[in-house]
Structure formats: C-alpha cells, structure tokens
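The other protein chains are all here in position, but one chain of the complex has been omitted.
Here is chain A:
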Amino acid sequence: MVLVGAVRDYLNRMLNDIPGMKVLILDAQTVGIVSVAMSQSELLQKEVFLVEKVDAQAKEAMGHLKAVTFLRPTVENIQHLKRHLNSARFGEYHLFFSNIIKKSYIQILADSDEHDLVQQVQEFYADYFAIDPFHFTLDLHANHVSMLPTVVDPHNSQLACDRMLDAIAAVFLSLKKRPVIRYERSSEIARRVAQDAARLMYEQEPGLFDFRRTEVAPLLLVVDRRDDPVTPLLNQWTYQAMVHELLGIQDNRVDLTKLPKVPKDLQEVVLSSQQDAFFKSNMYENFGDLGANIKKLVDEFQLKAKSNQNIQSLEDMVKFVENYPEYRKQHGNVSKHVTMMTELSRIVDERQLMAISQIEQELACNANQAVAFEAVLNLLNNEKSADIDRVRLVMLYALRFERESPQSVEQLISRLGAKTSKHKAGLVKTLLKQAGFDKRTGDLFGNRDLFIKALNMARGLKGVENVYTQHQPLLAQTIESIVRGRLRDIDYPFVGNHFQQGRPQDVVIFMVGGTTYEEARTVHLVNATQTGTRIFLGGTIVQNSASFLNDLEEMQRVQRVERGSFAASM
C-alpha cells in the first residue's frame, strides 16, 4: 500500500490533529486524489461532516465548523481562498496545499486574512492519484498535448509539463528520496520534464529534497508513451486491464449506465484494490481463471444465503441478525463482480474479440508477414467487425511491417479508408509519423538486437501458455535492464552530473502520454518477485485503445488547424 498509504497518511495527519466538526474543502483535482485513497465513511469517522468544492457558491455562514482546505497551489485556488477568507464563512481555516506553494501566494493569503482565521499553512505532498499501491496517474485533461511539439501550443504544453513535474516532485517527497534522473533520448517532452525535475530538485529546492542518502541513489526514468504504441492498442485479458479496455475505469470507478440491463444500484461501481478483497486478489488474473474464481465466490455466497434462509429457532434468528451487515456487503460485492463478468463476456462475444485478439498478439509478438497480411485483410473485409477493431489491427500491422513491407502497409491503409473513412486511414499515418521506427528508442519488436532476436526465436519454439496474453510490454524489458544495471547510457542519458552505478532500490518510471493497466500488471509482477527493487509506475492518464486513438485524433486536428492558420498567415 505504498503510494495509497502515503496519501492516506497525509490525510490522516491533516484531519486527526484538528478536533471537532470539520468541513473539507477540495478542488477539482484533489477531490479525485482524496477519493481514490479514502472513503466517505472513513471521513465521517474523522468528524468531517461536509465536503465541498472550493469554487462552490457561498451559502450561509457556519462558524461552528472548522474548514480544512486541501488544494493544489494554483492561482484560481488562491483567488477562491481569498474570497473564503473575506466572507469568513467558517470558524477556522487550516490550509493544506498539495505541493510547493509560491511565497507570493502566501503573501496574498496573509493579506486577505483580516479576521485572523487561518490557523496553519502546510505543504502536504499528495499530488497524484494513487489508484493502486505502485501505480499513479494524473488525470491530465489535454493529454494529446504531450504528442505535439512545444511550438504548436506553448501555453497548454507548459501547463502539462508543470503538472507532470508537480506529480513527480510529490511522489519523491512522499517517498522522502532524491533521485538521479534519466530520460528517453528520442522524446523531446521527456527530456524537458526530466530537466525541469532536475532543476527543481537540485537547484530551486535543494533543502526540501535533502534526505538521508542511500548507497545507490533512487532512479527517476522519464519515458514517452510513443516509444511503445503497441501496448495501448491491444485487447486485454486480465481483469483490471480488460474492464478498462472494454468498459473504462476512471479513478477506480466504472460507469455502467450506458449498458442495457444493469440493475439500478449497480449503474456505477467501484473497483478498488484497497476496499475490495476479491478484486485485489483477482485484478491481475486472466479471464478464464477469473470466471472460475467468480463461480467460487458465488457458490460460497449461496451457501451462506441458504443458511440464512432457514430460520427456525431463536438462535438462528440471532445469528442471522448478527451476520446481516456482512451478508449484505457480500451480496453487493458478488452481484457487482457477476455483473462485470456478464458484461465483459457479452462484449467479447459481440465483437468476436477472441479471434481479433489472436491476430493482435501474433502481430505484436512474432508474425509472419504474409500470414498476418491475410488475417488483417480478412478481418477488414468482414462486415461484422467494428471500426475500432479494424483501425487497431491496421495500426498494429503498420507498426510491425513499416520497414519490411511498406507497400502492403499502403495497401491495407487504402483498404481501411474504403471500409471506414479517409479520416480513420489518416490516423494510421499519423501514428507512424509520431511513433514510427525512427522515433523510437527502445527495441519494441525485439528485432534490433541479434541476441534478443535469437531469444525470441527460442521462445517461439518453446510455445506459449496462453495465446491471448503472450505479449510483454516494452516496459518489461526496460525494467529488466534497470534491475540488472544495464540500461544503456546512450539511449537513456542522465540529466546533469548525477550518475548512478549499481541497482537502485527505488525506481519511478514516469510515462509521458499515459500508462496502461497491462504495464501496471508487469510492474506488480516484478515487485512481487524481485526482492530489493521497488518499481513505481506513473503516467499522465491511464490509456486504453479508445483513449489512445482519441488522443491521436485530437492531435491530428490541432495540427491541421495549426497548419491551416500557418498557411493563411503566409
């Protein structure tokens, strides 16, 4: 519970030291940060009886409540706080900021505090969404910005970079570590974020980051999503990743309102490894095992329900009343997972995802060009297949055979254009331009290095256990190199003159452009087996194929507008 635990510790410290009835004031981002770490009933136990957004319209004064604000240190929030202090709505104000606050902001606040309401001003560095113990995200709004060159949209690009920097700084402050920093050579934005982080940690705030040194310094590695465009395009078959791919998870919440035939109390459900023991033990299981486990869960529950049904003696009644809350809780949980499972298998059937996924995995791992071409073409011509599946398959094919057989790629793209739309076909080209062979640093398909090529051949001969989960994200390779201390300096250069030898104990890998749950699973597996190295994974958002395509589309649109205005100004 490392990252989740850190956020919870911050919140506990914030709320436990202030006695009496409290109101918690949050902004749009911190609402999410707090929500993924703590539940409403836990807040109630800490005598927080009202939670409010900082920009909510002021209602009547409530002097009997103490306000605890937990906000990001932004200009807007400072303005809102100023308004709060002027109106003196609550009896006391305890100000907590999720990151380093500028001196000038403190001055503004001190100036507005005419009624002496502010009791304390603190920096509590919980500035990231700790969705799982080793996985954090930022829920960045305009995520496509990270794919654009800085000049296109300098304002938004700066905002995005600042947000990433804030989160990275907060993670290291929560861990009480100062890292050496490396970045992926071929990504402009990764270099920028890495350099910003180095400047902050070593030049601007050296005192704040001055923690007890470990023998081998921890590592911050900034990489770019575009270095592995394959992982977000694949269908997933492990529970958490699959739910995100097919239904979508937002801050550990799943919205089921759009689906037909979902009971009313299950229109929105929570999937949190922290609160749901069944989910925790099954989130990385594959679909088949998951089905068996859910069946076991249902059987267990039925047994309990039966024993609750035959109430004959007073004794039985007493027992029933005693077990009732537990029973009700379990009932909710069982029906939640069963609903999920039925929905997932319905979608899998409907879109024939088994067959599609097999081709995808072949393309991603070890494909024969002629066979793959045939398979993709068949699927394109199949009237039943969905547009999104067509686009993804052509993209995967294009990424794989971009250099080996460019004319077959062209052929497929034009076929895709005929089947769906020109616009969709254009996306494939955009992807190649953004994340093609020349733009990548890592050895995505394992065909750059002779040694790895041989290794892959050997693996191919051995056969795979599960056709649908044979793909390993590029991240797995990167982590292996880090753990062995063999990450190449040329591909992943250091920032400044802080170098590192040996294997680091704590590694934070930050993915500009978003992570995937498949990668989170990889990290989980490494952390579970490896002794001595803890890996943390973070990204701007958590991607699935839909959001990845959406980002590409958005980026294409912005670039077109930019080019248009450029042409007009000529």
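By our rule, a residue touches a chain if its C-beta (ideal position, glycine included) is under 8 Å from a C-beta of that chain, and two chains touch if they have at least 3 such contacts; residues count from 1.
FYI, contacts and distances are computed from a predicted model.
One chain of this complex is left out of the view, and of "t-SNARE coiled-coil homology domain-containing protein", "Proteasome component PRE2", "GPI ethanolamine phosphate transferase 3, catalytic subunit" or "Ubiquitin-like protease family profile domain-containing protein", the protein name its UniProt record gives is "t-SNARE coiled-coil homology domain-containing protein". Of the candidate positions A:332, A:406 or A:485, contact with the hidden chain is made by A:332.
Note that of A:6, A:249, A:416 or A:474, the residue touching the chain absent from this view is A:6. The chain that is not drawn here is touched, among residues A:79, A:156, A:275 or A:550, by A:275.
When the whole complex is considered, the residue among A:38, A:130, A:475 or A:509 that touches the unshown chain is A:38. Within chain A, the residues in touch with the undisplayed chain are 6, 9-10, 13, 20-21, 23, 26, 31-32, 34-35, 38-41, 43-45, 47, 49-53, 56, 59-66, 88, 91-92, 100-101, 103, 106-107, 109-111, 113-116, 118-125, 173-174, 176, 208, 211, 251, 253, 268-270, 272, 275-276, 314, 317-318, 321-322, 324-325, 328-329, 332-333.
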